[in-house]
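Complex shown without one protein chain; remaining protein chains in place.
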Amino acid sequence: MSTVNIVDRPALFAGLYRELELDPKETAVVAVDMHRGHLDMDVATMPATPEDAVRVIANAEAALDYARAKGVPVIHVILVYRKLPGIGSEGMVSPFWQAMHAAMREEDRLVPGRASTVREHNIEGTPGTEIIPELLRKGDYVIDNKKRLDCFYGTDLRFLLDTLGVKNVVLMGINTNTCVLNTAFTAFNFDYRVVVLSDCVASMYGEDLHVLGLQNVARCLGWVINNEQFFEKLDAGAAGAKR
Amino acid sequence: MSTVNIVDRPALFAGLYRELELDPKETAVVAVDMHRGHLDMDVATMPATPEDAVRVIANAEAALDYARAKGVPVIHVILVYRKLPGIGSEGMVSPFWQAMHAAMREEDRLVPGRASTVREHNIEGTPGTEIIPELLRKGDYVIDNKKRLDCFYGTDLRFLLDTLGVKNVVLMGINTNTCVLNTAFTAFNFDYRVVVLSDCVASMYGEDLHVLGLQNVARCLGWVINNEQFFEKLDAGAAGAKR
Amino acid sequence: MSTVNIVDRPALFAGLYRELELDPKETAVVAVDMHRGHLDMDVATMPATPEDAVRVIANAEAALDYARAKGVPVIHVILVYRKLPGIGSEGMVSPFWQAMHAAMREEDRLVPGRASTVREHNIEGTPGTEIIPELLRKGDYVIDNKKRLDCFYGTDLRFLLDTLGVKNVVLMGINTNTCVLNTAFTAFNFDYRVVVLSDCVASMYGEDLHVLGLQNVARCLGWVINNEQFFEKLDAGAAGAKR
Partner (left out) sequence: MSTVNIVDRPALFAGLYRELELDPKETAVVAVDMHRGHLDMDVATMPATPEDAVRVIANAEAALDYARAKGVPVIHVILVYRKLPGIGSEGMVSPFWQAMHAAMREEDRLVPGRASTVREHNIEGTPGTEIIPELLRKGDYVIDNKKRLDCFYGTDLRFLLDTLGVKNVVLMGINTNTCVLNTAFTAFNFDYRVVVLSDCVASMYGEDLHVLGLQNVARCLGWVINNEQFFEKLDAGAAGAKR
């Protein structure tokens, strides 16, 4: 099971891309867990690779600035755990994460090859819960009570999107194959148009699952585009033109 | 992007496997879209490969028989679409599926290389909506109002699981990387223990997304085991022993 | 606590009535638990009064016929309980209903003065689960997996309403102060316009709670109108006129 050949579908992707329209008035960017707990190597408890952190922060800053300039709202959704007496982190109620902590050893971590922990991840009041400063601007919305992988679960994200009149949900953030993918699934299920920005996502679990996450979205439930394509679609949408 | 190297994690998987306990009294099998619309080549509108259909039906029959014999409830969750006046299939309200139909051509289908359609898929009253007879037994539960990818969305699955006292959700069905994976995500988010039976799942989207769907579960949110391992864990659970 | 004076708000109600518009294209009627388990005295296990049953069935038939003639979809939502091995009715998992059964005596029932039971209410396959025939027509939608008081909980009602483009939810059924009121609350929370048809609702719990249910809707979350007003608003809505 060590190598997988990706099924190529260039004609289908080209056709789908032609169908994509992004009217800025009906679009929002949802930035998923763009916090120091993933992206600041000094404090991260579930770190992306340093290279990915640099790449994603730079690209996300550009994408968010472009979006804001077109009047597209930016919604940050951030995981924050309470520390409960006698229980510890809210994360540790999960039976899988309990098993992960019981099973993993120093040389064999949740994040391959890097120190990582659910138990201490993004506890209320710790630096990990801070949004990367370059990505946060006045006027952005912040939802900071995400508890598991899906940005919609236990939050008012759907309410906010509908209140803002959003039909197109543009996703960026960490991890491509977990929180971004899970949120893409739910956004699809709720009949939003789902877009993932490939320049602005990464996975701490490995390049393979990053690629999977993108392929899974592109072939089954939405659009995967890079920053340049995102800007093109926003320009076209603002001009009211279909290309 | 044509080849992906899978990150190998045998030590972690071995450790997680040791942590897995399946008490039959707290376990249910959820069979996802095991209907003729995916698995009967004569009528399928979103067909798995013929080889996968044979493999999955045979293995699922064995797994379900074993589970029932241990007192484990079996819950079939099936997608069925109403046909609405002036709208057509409920499926076609999805903006991605609309775009897919607009973009795809005869030689470039939703299911690579095989005739396939969302528009005519599993309309109420059509043969595609029938559960594969070998997999359905008296005493099984049937939930037949799934509308999108997540078995929990718009259904009473969570209510039924909790009413039955279920803590462990064992998944099988079609497709590994969409409905099974999306349901695994939600079951994880609801703090169930999530197990996917690798012998009893397949993907019409390609072997790559099948493999990566399993990797995604095994490394990020649950357990992927084969039938033999499932039987071993049920035996151990029934004996009240941890192995 | 034996008598309550209702706060009169005629001027406010008149003003709210003027604001109400019901475009048939954006309206649906949701008929709540209009089944024999409440309304057919021969089989009902949670019976309305015989007088209420006659009144509600006659008025509901008229309202539904009028609505269908205007192209307004009719959605029946019905409570049906599975009987689970070792558990009995799904209803009996509820701690309140368990306590109710433990506490109530022959002369002191759930429904004051009339034989009534949760334990045997609307079990799958029993006559109580049948929709009153006068109220069911070809082309109506039926959702039959309601499990508690809220028609939205564990069902695809929200999905169906949104798929049909509905913005106005018109409620009728049993009981005014439980399933109708709970569904009104949730429809309000989801930002639908909520209308309750006073001629087509009743409560088995007593006239006081019927009145409460209506007052609570009219003063806090929606509109309570009679059949005549409903027809007037549908006519005006069809004509595209605001009155």
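Quick notes on this one:
Letters A, B and C mark the chains in the order given here, with residues in each chain numbered from 1 onward.
One rule holds for everything that comes next: a contact is a pair of C-beta atoms (placed from the backbone, for glycine too) under 8 Å apart; a residue touches a chain by one contact, two chains touch by 3 or more.
What you see is a predicted model; the values in this text were computed from it and never measured.
Where chain A meets the omitted chain, the residues involved are 82, 84-85, 87, 90, 93, 139, 141, 143, 145, 147, 153-156, 158-160, 163-164. Summarising the interface, chain C meets the missing chain with residues 1-9, 11-12, 15-16, 18-20, 93-96, 98-100, 102-105, 108, 112, 148-150, 153, 167, 175, 177-178, 181-182, 185-186, 188-189, 191-194, 205-209, 211-213, 215-216, 219-222.
Throughout what follows, only the chains that are shown with their structure count from here on.
Two copies of one chain, chain A and chain B, form a contact in which over half of the residue numbers belong to both partners. Taking the mean of each chain's C-alpha atoms as its centre, the chain lying closest to the overall protein C-alpha centroid is B. Chain B and chain C have Cα centroids lying 35 Å from one another. Averaged C-alpha coordinates put the centre of chain A at 41 Å from the centre of chain C.
Contact of a single residue of chain A with at least two other chains is seen at positions 191.
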